[in-house]
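Working notes, structure below.
Note that this complex is displayed minus one protein chain, with the remaining chains in position.
Let's turn to chain A:
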Amino acid sequence: MDYSQFFSMIPEATLMVALVIVFLADLILKGENKHSALSLLTGVLLVSQLAVCFMQTPAEAFSGLYVSTAATNIMKAILTGGSLIVVIMAQSWLQRADVADKEGEFYELLISTLLGMYMMMSSGHFLMFFLGLEMASVPMACMVALDKCRKESAEAAAKFIITATFSSGVMLYGISFIYAMTGTLYFDDVVNYIDATPMTIMGLVFFFSGLGFKISLVPFHFWTADTYQGAPTAVTGYMSVVSKGAAAFTLMAILMKVFAPIAEYYEYLLYIVIVLSITVANLFALRQNELKRFMAFSSISQAGYIMLAAVGSNGMALSSLIYYVLVYVVANMAVFTVINVVETRGKGNTRMSCYDGFYQTNPKLSFLMTLALFSLAGIPPFAGMFSKFFVFMAAAQNGSFLAYFVLFIALINTVASLYYYLLIVKAMYIKSNDNPLPEFRSDCNTKLALGLCTAGIVAFGVCSCVYDWIAAACI
């Protein structure tokens, strides 16, 4: 075997090394400085990983099992950046007495899920894809269960692992039918042999529903709200942006690469799922009074918008999806950073009512939260508006009547989503509260995470060069 092929998968190799280093450091380091040393080490490793992702050139290894393109490299960089923000914002949670000794485990699990997502995104074969998906979702269940003594965390983890295993079983069943009809599992070969027989379409539906569970699109979304609410806030943030972004990218890449010849069949599937995701999630979000649960439904509807890019199935689809995920990472992480800091300081409270009058005591935090919510809702000049615009534009290039109809419904839902995002803003600024949260000074980690996110929200909105750069790289 030619071992030099490992050189073409440098991001994975370095991340693997980082995992081992963090693991050893967790074993070796002792004493008072362990916490700061370990977190600094993880931060430095993730930053260098970011550089590695940018330097990686497109390559193919192991006879097409592993494929890395410019698009996957950008996506890997974005997800690494998202994980870095998670590590920074999790610090205030990791200092809590009962979690402090599990800090190393948190970093190890985070890096191994990231490694799984890398594998999943640059897979060129269904086996690699499946292994990457499992590598991303099994450690994720452990992360959800990290607050071992909290009932909610245990419940959330049980719901997550049961649905995740079931959905991967369903997905594999679908893949087995596709294998039966095409006789191969390589993406490049499957596309040559695939045609619209009933068995292939059955395989497609099973496959789609399995991945739909992971992205939490609507008919498969039942685990999302409970898991997001019960998981530790940092982990919820990680799940809602990084893991969802990776799964959405992979689903679209596979739909466009492997199922392209039967696009007219999966398009109907996409239309139904997108309309349901956006509408149902918006309706449910309206009646939530728990902020993390609210963000769960918000993320379901955002997943619908992300999949809107796949309707286009042209060159713009890929770049608009990557841009959407990039903007979604910074905006959503900003919201979760604020939730996290309020939860740690406010005795574990994430109810919406405790944000009443938040502006009176913490004007800066509520201002940053407002910016992030505006970006999620898509108000110009923040980045969220442009990401929605590009996704809509990609979908509009499909040109069929049904695609325009789906776009129209998505557009109406954007307005509806504005209403419920502004409910939080209203609670913070207008509602009076005799007993608001006390004023607190955020620690420097929270400031750093919020600073990075806000800079992203504003900069990605103002600089059009970011999208141009992604689009140029994806062609």
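Quick notes on this structure:
Quick note on the criterion: a residue touches a chain if its C-beta (ideal position, glycine included) is under 8 Å from a C-beta of that chain, and two chains touch if they have at least 3 such contacts; residues count from 1.
The rule is short, and it goes like this: contacts and distances are computed from a predicted model.
The listed options are "Anti sigma-E protein RseA N-terminal domain-containing protein", "NADH-quinone oxidoreductase subunit K", "Spermidine/putrescine transport system permease protein PotB" or "FeS assembly ATPase SufC", and the UniProt record of the chain not shown names that protein "NADH-quinone oxidoreductase subunit K".
Looking at A:T80, A:T200 or A:Q229, the residue that reaches the missing chain in the full complex is A:Q229.
Among A:E60, A:E105, A:E155 or A:D188, the one in contact with the hidden chain is A:E155. For chain A, the residues touching the absent chain in the complete assembly are 126-127, 130-131, 134, 138, 141-142, 145, 148-152, 154-158, 161-162, 164-166, 168-170, 172-173, 175-177, 179-180, 183-185, 225-226, 229-230, 293.
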